[in-house]
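Can you keep this structure in mind? I'll have questions shortly.
One protein chain is absent from this view; the other protein chains keep their places.
As written, the chain order gives the labels A and B, with residue 1 at the start of each chain.
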Amino acid sequence: MSLTAEAVFQRLNAVRERQPLVHNITNFVVMNNTANALLALGASPAMVHSSDEVEDFVAISQALVVNIGTLYSEQVAASKLAVIRANTVGTPWILDPVGVGATPYRRTAAGALAALKPTVIRGNGSEILSLAQQSGQGRGVDSLHGSDAAVDAARQVVMTTGAVVAITGAVDFVTDGTRLGELHNGHPLMARVTGLGCSATAIIGAFLAIEPDAFSATVAGLAVFGVAGEIAAQHSAGPGSLQAALLDALYNLDQETFSRHFRYRESRIEPAKG
Amino acid sequence: MSLTAEAVFQRLNAVRERQPLVHNITNFVVMNNTANALLALGASPAMVHSSDEVEDFVAISQALVVNIGTLYSEQVAASKLAVIRANTVGTPWILDPVGVGATPYRRTAAGALAALKPTVIRGNGSEILSLAQQSGQGRGVDSLHGSDAAVDAARQVVMTTGAVVAITGAVDFVTDGTRLGELHNGHPLMARVTGLGCSATAIIGAFLAIEPDAFSATVAGLAVFGVAGEIAAQHSAGPGSLQAALLDALYNLDQETFSRHFRYRESRIEPAKG
Partner (left out) sequence: MSLTAEAVFQRLNAVRERQPLVHNITNFVVMNNTANALLALGASPAMVHSSDEVEDFVAISQALVVNIGTLYSEQVAASKLAVIRANTVGTPWILDPVGVGATPYRRTAAGALAALKPTVIRGNGSEILSLAQQSGQGRGVDSLHGSDAAVDAARQVVMTTGAVVAITGAVDFVTDGTRLGELHNGHPLMARVTGLGCSATAIIGAFLAIEPDAFSATVAGLAVFGVAGEIAAQHSAGPGSLQAALLDALYNLDQETFSRHFRYRESRIEPAKG
């Protein structure tokens, strides 16, 4: 059965009540915004990056967010250490492969992290396409177009990594290989604020902390974030005011408002062929 | 005699007139906000981190702020170098031991910095309790609760470090071992914005630059910041708008408004036993 607005909001209430500690190894551009998005949601963010302490810190956290936006060698090492420990102690983690296709270094780092069994991977269409190409499935995804291509790429990445995969854009897609969720929330102005994709990733991280079904957690996180963005855009004069309004909207979001905006469709799909 | 609203505001005027250069070695999450809080207050912030230049920079600054929020080995080294030079040239400095209890690495770094004679240490209750436990006073502070426990821990940290100690929370406590200040300003919404504790630390830094009595400087900094936060919260729809409103309130704060909000009580206490 498809996730209802009520079911999503129950999970938001769980985040607000339990205030899970979400460990972020993320980029320098969005650290402040991401922390504020998690606080506005009701979670407890921590930005902890040093290889000297990430293993200890992830062990006391309820979820881990790994984002390669401004990666550098020490951060890649710290991310791997944190992920290995997360996998050992059973902490769910989400990978945001920012700009993975842009440079060989980024492809190598993202590929190595994707191979370490993330619970969820979230990216935009070209990032997920890039990951799918790297996975060497024997067919080019370059030749495909639009949302069909994106969904196909997502299915390939599910197959090669075992992760739930989310592609965000004008429409957000989420798949675990057999379920396909489509979210029609958000607002175009959100693309003019830096790092809102990274905030979406962190928000999913908070839902992973309280919801064992990673597909449901991912849909819930994107739904809450998209609805908050939509409400914020209605009260914004531009991208500057949107940034503050989005945090206010996340903080104030109530079930009635959420249900009125939530636009979600779920279907069954065939897994990608090996 | 207890600090009056007028006495605090005189110090704010001194900051605004002298625009002291405040050297910050702080975490990546709050760098922007902290710089903006200092600018809105009337000080001149500089964020200078490299071990290649911190010694030179601290020597031309009027105060130093050391914050371990996103510490890493190079930053710990740079912090120690800056602190040693600050002590040599007589620059006051404040330590913010963010999350000190969370990992062994953080405990070691914060302990080493606390041993280097900070002028002031500011933390939340659990951070100061953690520092007190490390100081090895032979009795557990874990077993104590609430503000009595916090004040007791603060007194122990005063005794072992020689610093003025501030504990911020719903009520802020400041002590130098014999005086105890209690501030009842601020607003609960401030806890939903990342790094406002770090901003409070930086603001105290600015007051240390113009006020040789570290206890008075600390009370003044927390009072101004708490009152500004309180005013800002009245005009905010959530944590996003609070962040901007807080900077506006700091910038616009006048003596009449400050005096109307200032809620402070000062008493004499016994120093902690050695």
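The working rule: a residue touches a chain if its C-beta (ideal position, glycine included) is under 8 Å from a C-beta of that chain, and two chains touch if they have at least 3 such contacts.
Treat the numbers as computed from the prediction; the structure is a model and nothing was measured.
Between the chain not shown and the residues B:Ala63, B:Ala233 or B:Leu246, the one that touches is B:Leu246.
Here one chain is not drawn; of B:Met47, B:Ala191, B:Ala237 or B:Ile269, the residue touching it is B:Met47.
Interface note for the absent chain: among A:Pro20, A:Gly99 or A:Gly226, the touching residue is A:Gly99.
In the full complex, chain A touches the hidden chain at residues 27-30, 32-33, 69-73, 99, 102-106, 192-195, 236-241, 243-244. In the full complex, chain B touches the hidden chain at residues 28, 31-32, 35-36, 39-40, 45-50, 52-53, 56-57, 60, 74, 243-252.
The rule is short, and it goes like this: only the chains that are shown with their structure count from here on.
Averaged C-alpha coordinates put the centre of chain A at 35 Å from the centre of chain B.
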